[in-house]
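With one protein chain removed, the remaining protein chains of the complex are shown where they sit.
Letters A and B name the chains as they come in the text, with residue numbers starting at 1 for each one.
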Amino acid sequence: MAHVVPTEIPDAPPAPEQQRRGLAGYLLLTPGSLWLAVFFIVPTVSLVATSLYDPSGSLEFGYQMTGHVQNYPHAIAEYWDPIVRSLQYALIATVACMILGYPLAYAIAFKAGRYKTILLVAVIAPFFTSFLVRTLAWQYLLGDNEWVVTFLRWLPFTGAELQLINTPVAVVAGLTYNFLPFFVLPLYASLEKIDHRLLEAAGDLYASPFRGFLKVTLPLSMPGVVAGTLLTFIPAAGDYINDELLGSPKTRMVGNEIQSLFYAGDYPTASALSVALMVTIVLLVAVYVWRAGTDELV
Amino acid sequence: MAEPVTAGSEDLVLAGLTKKYGDFAAVDALDLTVPSGSFFALLGPSGCGKTTTLRMVAGLEVPTAGTVTLAGEDITRLKPYRRPVNTVFQSYALFPHLTIRDNVAFGPRRKGVSKREAAAEVNRMLDLVELGEYAGRKPAQLSGGQQQRVALARALINHPQVLLLDEPLGALDLKLRRQMQLELKRIQIDVGLTFIHVTHDQEEAMTMADTVAVMNQGRIEQMGAPEELYDLPRTTFVANFLGRSNLVAGSVTGTAGEEVSVQLDGGTVTAPVERAATAEGKVWVGVRPEKVHLKPAGDPAGGRGNELRDAVVSDVSFAGVSTEYVVRLPSGQELMVFEQNHTSQRRLHSGDRVDLTWAPEHTFLLDAAQDASAGTQFDDE
Partner (left out) sequence: MKASMRTAGDWIARHLVLMIGLLVLLYMLTPVFVVVLMSFNQPAGRNTYTFDGFTLDNWTNLCEPYQLCSSVGLSLEIGLLATLVATLLGTLMAFAMVRHRFRGRAAANVFIFLPMATPEIVLGSSLLALFVSSGLAGKLGFWTIFVAHVMFCLSFVVVTVKARLAGMDPRLEQAAADLYANEWQTFWRVSFPLVFPGILAAALLSFSLSFDDFIITNLNAGQEVTFPMFVWGANTKGIPMQINVIGTMMFAIALIVVVVGEFGSRRRGRAVL
């Protein structure tokens, strides 16, 4: 999992007269670009190619490149439920991250005073306790005999049969937990840049702090919200670790299926499913970024 | 209108200097000679190309065309670190990670001066700008005025042939700015270096510089001593940007001896022929507000040569040492008149009928093809 997010959203590049022309720029750019070209672009092309192989081949005997487009309808029909489920879970987790993450980022940016750094460290530090180990801790915490469930069962409006582990709730909670810092950090960076005088001016003009928040802080923090939701939604949609550790066969996500298909050696179907997932996400993200009207992501 | 100055051997000479960004010429075929040892101000509104010119002299910008010559050596293509030129940057650009001492020592150390020699020199410099006790601090721990002085020391320690100052006082408050203006002037006289000072503040330029070049749209409009520029602006831009001017449309009726006569709405005025940028056809008749005197309408006494009759006072504002009147001519045009409050002279009121009068030798004539409002929109800067 991509586990730490840049704490700042990059600014626009400086005015052109402050930049140098010439070969040096290309020279600096080349090694990294080559790496990305060879190990990101070429593989993506390779993935698309694999998705068109004849599915009757195998890893041992090789595959035939037959332009077998039927892999796509086949994969999508077969795995329709996990695809929809992945998008649903990722969406719910993203919304949950927004609800939980905004107050946290806001508190760190505006209310923490001199404890700001400590709170930031507290957000970042869990990254370094392995992702899997922490998810296992959730597995333990949400277990049937642990205090969370015991407490919930004790509440009058929940049944004594209440269960968390192996349910969609546990999977979404895990996704939310794991991707929350990805939402908080870019949002924090965005909030921190807001000129405090603007808030004072808003207080002066609108009187109500809440109106001030709605009219000034929220719109100005939109680049952070957009970056945060993307960095939450995208990995969440492809994740299968939370589902594997906290869910059940009934909650399988598309990531699980792709992983299993690769392990089973059905490379063409697995690739077709991967490409379908990528295209779906790119389309959703494009629409979202377009609707949110921001181009400050990169 | 760069007036040719005989180039001395140590002078900085810009010839045909041009900087284009796409089709936009930020600096347009600029010719300029800065005499060695002078305090030279490049004055103009933001975007006029003055900072770009400065950056080309510093080597931070490569000219599209033209040359920069310093003491006879062509330095146009020289890297900034190979030029005997140093800059005091706008907002100072002090290195935040280095102490004041290391900031000032930066130049000498890069030039290969030994640590010990540099340290001695740094102490001398910091004493000069009265910051000796702050040597161990970081820039962020100093006030704006102190940072400005560090930036100055950091540049001066290298004994550059030319010191470039890019709006160095822009970030300071008014009082500190006045104080630093005097300070800078004192240091310039002490060290005897060529200072090129870029500013949009006409008062700052006039107070400090020996020579002021007024820049507009990538070109130099006029250059000369401050008094000279103020007394005899040669373009409407200079007339308005440097102080304030009244410009009234008129047409030349003839030249008699040393005098040009101009017919305008409300009378005929004259101007010395050497004060006419153009002596035929349509012209702007210019006069500074403080040179104009108001007298009651029809009063024959107190005339000063040039007169405009039948005007009405439309606004009066008292400004301490002077009273500022706005006076409407029969044509509807409004002129400014500043009267000193030194006599027992009766104050005029709104609605009073008055005649305006001033001496012909305070009149200047400008080309009517120029925009009479050029340079006025920058008043507030």
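Going forward, contacts are C-beta pairs under 8 Å (C-beta built on N, C-alpha and C of every residue); 3 or more make two chains touch, one makes a residue touch a chain.
A quick note: this is a predicted structure, and the numbers were derived from the prediction, not measured.
Across the complete structure, the visible chains that the omitted chain touches are A, B.
Contact with the omitted chain, checked across B:35, B:80, B:132 or B:170, is made by B:80.
For the chain missing from the display, the contacting residue among A:29, A:69 or A:264 is A:29, taking the whole complex into account. Touching the missing chain, out of B:18, B:36, B:64 or B:91, is residue B:91. In the full complex, the hidden chain is touched by subunit A at residues 1-14, 16, 18-22, 24-29, 31-33, 35-36, 39-40, 42-44, 46-47, 49-50, 59, 100-101, 103-104, 106-108, 110-112, 116-117, 119-141, 143, 145-146, 177, 180-181, 189, 203-204, 207, 209-210, 230-231, 234-235, 237-241, 245, 254-255, 258-259, 262, 267, 270-271, 274-275, 277-278, 281-282, 285, 297-298.
Residues touching the missing chain, restricted to subunit B, are 58-60, 79-81, 85-87, 89-91, 93-97, 106-107, 110-111, 138, 140, 154-155, 158 (touch as defined at the top).
Here is the rule we use: only the chains that are shown with their structure count from here on.
Averaging Cα coordinates per chain places subunit A and subunit B 57 Å apart.
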